[in-house]
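A single protein chain has been omitted; all remaining protein chains appear in their positions.
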Amino acid sequence: MSVELPLVRIEGVGFWASRLPGWGIARAVMRDEQSAPDAARSRPTPTLLAPTERRRAPDTVAIALEVASQACAAANRKPAELSSVFASTHGDLAISDYLCATLAETPALISPVKFHNSVHNAAAGYWSIGVGSHAPYTALSAFESTFAAGLLEAATQAVCDDRPVLYVAFDIEAKGPLSTVTPSCGLLGAALVLAPCEASGGATSGAERSGAAHATRLALQVEAGADPRTDMLGTDVVSTIATTPARSAAAAAVSGNAMAACLPFFEALASERSGEVLLQLNRNAALRSRLIFP
Amino acid sequence: MAIRPLRIAAYTLCSAAGDGREQTLRALRERRGGLQPNDFGPQPLSTWIGRVAGLEQQPLPRRHETWDCRNNRLAWRGLNTDGFIDAVQRARARYGAHRVAVLVGTSTSSIGASEEAYARLEPDGRYPADLRRPIVHTPHSLGDFVQHALGLTGPSMTIATACSSSAKVFAQAERFMRAGLVDAAVVGGVDSLCGSILFGFNSLELVSPELCRPCDVARRGINLGEAAGFALLERDAASGPWLIGHGESSDAHHMSTPHPEGLGARVALMDALARAGIAAADVDYINLHGTASAKNDEVEARLVAELFPADTVASSTKGWTGHTLGAAGIVEAAISLLALEHGLMPGTLNAATLDPACGPQIRRENVEGNCRRALSFSFGFGGSNCVLAFARGDAL
Partner (left out) sequence: MAAAQSASERELAELIVTVLNLEGVAAADIDPEAPLFKTGLGLDSIDALELALEISKRYGFQLRSDDENNLRIFSSLRALTEHVAKHRVK
């Protein structure tokens, strides 16, 4: 009961957390080559945005754009040419807290800037404006399965549209009363540039793509759960999927963040050893992610 | 670039204009809009809204109580209209629960429940007990509920790209099916009235104090509405209208203002026509995004005037439903499908004098006639654009 997508290439990686500010350091910590710094960095500055957008950018946008830029640079791809998938479990929790608190007191005094930043596609919108891209973007959530869902969507787009796709996943800290039901600590963002393996994946020269032979490949398989819940009357919401746990010291640095479920995937990438990571796609399905190193 | 067309085996919609296809069709035919003066919330803004009556008295059935909130009540109402749930059950039996995707769109999901929680906080700052349900305080509240309510186990996610959300899900479903991941998909979307959207859009001065007048020279902004809509796309359905194309793009201009030349809209439109393998002249009806905001309607009108022959019928139907945000895509797709199936191309309700930017395509009055192919435009906040192309069941 499983189906596999055609292979995609992972051309670039981006990563940012307050104590793992960059893929270089995150990877080193995941490989046990160094420990995570104690000091937490404050959010990165989205330098690719024009001053007007930059001063309005909330934390979600800052994190998402940082890792997106990193991944594109690592992939040696022009950002404007990539379509993109932005995934966040809860979106901008700080703004949600602000909106709910303001509505409870003085609803007529909602900040226009904060409201226009509250849309789930804010990071995607700012990215497209910042890099001047008319390529399509999407913004999604799948609750605790957000990382896997977004990964599947990005890979499917790459394969179907025969073009490279930027995938960005992020979550920020929960503030205020909202944090008692949707907890999330710190800032975490991660990004990939995926490209189809078979065709050229867009207008690129053979010389540019000569690195393709040495790229890491990814095979995604959707697996129905061993015990699918087919009873419409069931109220049990406990997951039946045994996902790959995070194993490295990096886990402690991002624990409590709503997007921490992405960590095992990036640990596997950091290991540079071919292998599989099982991610939850929903309560009754898994995404088996097989990484194939050259 | 042309895609394999997909049958729409079932579809439904619930909005202020009516519950289900038949009521909506009658409202369109009889020119009866569903908008009303705003009475939502403790201090209603002075505007008009599209409100779905009765949701306050319609909690979800006990077995779904974890997901109870206005948005999911509206979703449930939609699922139980036009026999949609039964159609999904047939698909589930035919293909397997894991081979049916659930891809739904929304803008604010059930943030209304969070708003309510903040208004009723416990002395210690926690949510009241009845609202301590994490799944309703997160964007995927809608997708999770719909997947659970339908007993499906395939890939499921909630798309939130503002006004293009429940149009983009059609494109996403087509790709998932093309890639062989699923054999069918429940697509659609739901958005409900809440403080965030009313006061939020008001803070941007996009809300009209009066009944909205899409495409009208004296339009003063949008009226917000709530709605639920769903469609069932199937690989092997025997009948139903067709999804023949889709196109998506970004404006890359400004978060809350469309590209002044409609560059992104044009890209999405050309891609939709290319995937459908048709030309602009092959289109009989266009359901415009037509929000009644100053900028959107002008940009859209000019695009249509430039690219389509004079006899193409184009209109905005937001005068009937209001701007249903994350549900606008599916609601207007469904209205486009009604146009195809019944030969009724609605005009632009509430427009008295059309903006000079409008070409001959944009109609105030309804047009009855042969409608074989339709386009639906959704151009969202944050510059996210989606154009869908549909064909009547016998008109491939």
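By written order: A and B. Residues from 1 in each chain.
Criterion: contacts are C-beta pairs under 8 Å (C-beta built on N, C-alpha and C of every residue); 3 or more make two chains touch, one makes a residue touch a chain.
What you see is a predicted model; the values in this text were computed from it and never measured.
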Sole residue of B:Thr12, B:Ser141 or B:Ser203 that reaches the chain not shown, by the stated touch rule: B:Ser203
Residue, one of B:Thr138, B:Ser256 or B:Asn350, that touches the chain absent here: B:Ser256
Sites on subunit B contacted by the missing partner chain, in the whole complex: 203-205, 255-257
Touch residues of subunit A, complete complex, unshown partner: 51-52, 54-56, 109, 111-113, 116
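One rule holds for everything that comes next: only the chains that are shown with their structure count from here on.
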Contact footprint of subunit A on subunit B as seen in their complex: 41, 43, 45, 63, 66, 96-98, 107, 111, 114-115, 117-119, 121, 125-127, 131-135, 137-140, 143-144, 147, 149-151, 153-162, 168, 172, 175-176, 178-181, 195-196, 199-204, 248-256, 263-264, 267-268, 380-385
Contact set on subunit A toward subunit B in their complex: 1, 3, 5-6, 88-91, 96, 99-101, 103-104, 107-108, 110-112, 115-122, 124-126, 128-129, 131-143, 146, 149-150, 152-153, 156-157, 159-161, 177-178, 180-182, 222, 224-225, 228-233, 235, 237, 281-285
